[in-house]
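A protein chain is absent from this complex, but the other protein chains hold their places.
Right, chain A next:
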Amino acid sequence: MAIDKNEPSKLRWGELEEDDDLDFLLPPKEVIGPDENGIKKVIEYRFNDEGNKVKITTTTRVRKLAKARLSKRALERRNWDKFGDAVREDVGSRLTMVSTEEILLERPRAPEAKASGDGLAQLSKGGAVLMVCRTCGKKGDHWTSKCPYKDLAAPVESFVDKPAAAETSAAAPGAGKGAYVPPSMRANAERTTGSDMRRRNDENSVRVTNLSEDTREADLHELFRSFGAVTRVYVAMDQKTGTSRGFGFVNFVNREDAQRAINKLNGYGYDNLILRVEWATPRTN
């Protein structure tokens, strides 16, 4: 078979330089030193069992815990005897341990805000709608990532306050939906019938708290569907870790279904936590 020599040949190192008399020679070993990530590549060439040239690339990550460039005095200090409580130190004392978790210097999520800073500022002057913090809900003056309560589960009273807030400021989110405000409930909504329908649905909203970290929307849907038709499920997620923040909402079509779900599932053990199930906005029944 003819090898078409006019083809622009992709250089395969195995086909290069087929000098028969120098076949027993191998290209030299290359070491591509540790780069800024500490990755070191060693490329070796060998003959495998069938007598073919084989290229072996070993990629290692070189990592140093600490630079041991100690001064002479410091080296002397290294050899000092232990004193005080450290005299009776047994090897298994485990006073000093390396953390099992990798801890990073977590950058605040500001970069996008910086780039479009002015645009956002103008928008916020126009409509406070867009600036509702998902965590504490009521404040309209900061983004979710800057919320002072961002490390906690959202303050519980914010749920109670929301219906009051919803009446007072149309910009506030609808009952129990987080930051998303359906178009019908926004500041300039007119249609009453549409909003009635949705509001009734939102009034059949059930809040579930004390969820485990792994709980997702699908889990809640599966759990609650046996009580009736479920229109919407929502589980509050922590953006950084991807885990549930411990609470969520389920919207039923029928109020009776919601009531039954509350009665049955409040106190129900789910994924080794006891669920708390109640109306999303407290009812004075």
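Heads up, the rule we're going with is that contacts are C-beta pairs under 8 Å (C-beta built on N, C-alpha and C of every residue); 3 or more make two chains touch, one makes a residue touch a chain; residues count from 1.
FYI, contacts and distances are computed from a predicted model.
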item	value
Chain not present in the shown complex, as UniProt names it (candidates "Importin N-terminal domain-containing protein", "F-box and leucine-rich repeat protein 2/20", "Glutamyl-tRNA(Gln) amidotransferase subunit B, mitochondrial" or "Eukaryotic translation initiation factor 3 subunit I")	"Eukaryotic translation initiation factor 3 subunit I"
Contact partner of the left-out chain, one of A:26, A:56 or A:74	A:74
Absent-chain interface as seen on chain A, which is shown	36-38, 65-68, 70-71, 73-74, 77-78, 80, 82-87, 89, 95-99, 101-108, 110, 148, 151-153, 210, 213, 241, 245-246
